[in-house]
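As you look at this complex, bear in mind that one protein chain is not there, while each of the others sits in place.
What follows is chain A.
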Amino acid sequence: MAEYASYALILFALGAYVVLDGYDLGIGILGLFDRSDHRRKEYTELVATAWDANESWIILAAVILWAALPGVYATVLPGVYLPLVVMLLAFVLRGLGLEMQSSAPDYRPGWGRLFGFSSVVVTLCQGLVVGTVLSGLPQHGGVFDGGALRWLTPYSVLCALGLTALYLLAGAAWLQAKTQGSARRRAARLGRPLLALAVAACLVLGFGLEVADPQHFRFDQPLRAVLFGLLVAIAAACGALAWYGFGREPDARPFAAVLGAQVAGLLALVTATAPVVVPPGLSVHAAASPVGSQVFLLIGVGCCMPVVLAYNIYAWWVFRGKYRPPAEAALAVSAEPRQPVDARTDLMTNQIAPTENGLMTLARRVGFTVLGLGVVAVAQDVFGGQGEWIAPVTITLFGAGSLTAWLVGDRRAAAAGEFDIDQAAER
């Protein structure tokens, strides 16, 4: 049973990833086709507040897969080596483009394009990976043993295109929910064509799976058939709702509907394939790690998950509603100026330090440094291993001494006004 719970957890993380990062990848691609720099800047800012958390879900899915079903992890990853590596490289570039864009005050077309194109690459590669896994990977003893170009099949290419359509749809739906004015109108207008495209892709991929799939689904079990039919019906209903919702208030409806369709679609796929994870033969049972590991993981992750969800929802709540530019107050102080302090003032005596003989100073500094090193050498018990207690005790004394000197010196400097902002001296 533990392995099914782990499998459910993986699916949950994967589903969360598709739903969350799906929309921000879609927004990245949509930005490529937008001509307004103002809107594009808005898109990246919209993504910047959430992409860390969104991308974390794929990491979670990957490590739970590793921990709970090492057989699947060790088969799938080498099996789709090149698309996955390209996806990771695109992730890196996407993060770069996004962060550089976000830290710049205005829109930078170069970083924007990098963000957009790497979003396209990430999406295509994920589609290739999904398509390859669905059309089967050869393995032996939990380790992949196929060829380097195994991932290049007609079905996986179709899958890549289909996933792009799906993410674009999610992106448009999210934009309608989160933006105002021309950005919202644009997203609402794009919604229906994209929905039609996504539905067409789902139909092609669904029927194509019959041909590509090496395991040959069988729907002769009544439970499986009923469940599958039900989920497909829900997905279809959600699609219809999204169609109705684009361009209409409330603006959150299309995204909610797309989310429902994505979840139902993923579950339908699982219903059709379970318990096989990687066709043709790698099932949940065969790939699972020992029960002890599964239980530890399930308890650990299970206990953390509510907390994780709670603060993810909180973070979402903070940024709820339509996008607004960051609202930082300007730095300002209100107080009377104080007398500037000469930088050369000796803080102990409050007198200007006299100029000293350079050689003496150097000698004293070298002396102090040697003394310091000597103290540490003794403290480390370098000279002899005379007693276990020497090192900890002297280190404690040393640390406490440094701490005291720091705090006292800091306080003295603050009293002397060293830390006061002097606007005349600022640039």
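Quick notes on this structure:
Please note the rule applied: a residue touches a chain if its C-beta (ideal position, glycine included) is under 8 Å from a C-beta of that chain, and two chains touch if they have at least 3 such contacts; residues count from 1.
Keep in mind that, in the parts below, contacts and distances are computed from a predicted model.
The protein name that UniProt records for the chain not on display, among "Cytochrome d ubiquinol oxidase subunit I", "NAD(P)/FAD-dependent oxidoreductase", "Lipid-transfer protein" or "CRISPR-associated endonuclease Cas1", is "Cytochrome d ubiquinol oxidase subunit I". Among A:Asp24, A:Glu42, A:Glu55 or A:Asp251, the one in contact with the hidden chain is A:Glu55. The chain not shown here is touched by just one of A:Met1, A:Leu223, A:Val318 or A:Leu359, and that residue is A:Val318. In the complete assembly, the contact with the undisplayed chain comes from A:Phe91, out of A:Tyr7, A:Phe91 or A:Phe246.
In the full complex, the hidden chain is touched by chain A at residues 45, 48-50, 52-53, 55-56, 58-60, 62-64, 66-68, 70-71, 73-78, 81-82, 84-86, 88-89, 91-96, 98-100, 102-103, 142-148, 289-290, 292-293, 296-297, 300-301, 304-305, 308, 311-312, 314-315, 318-319, 321, 324, 326-338, 340, 343-344, 346-348, 353, 365, 368-369, 372-373, 376, 379-380, 382-385, 391-392, 395, 398-399, 402-403, 405-407, 409-410, 412-413, 417-427.
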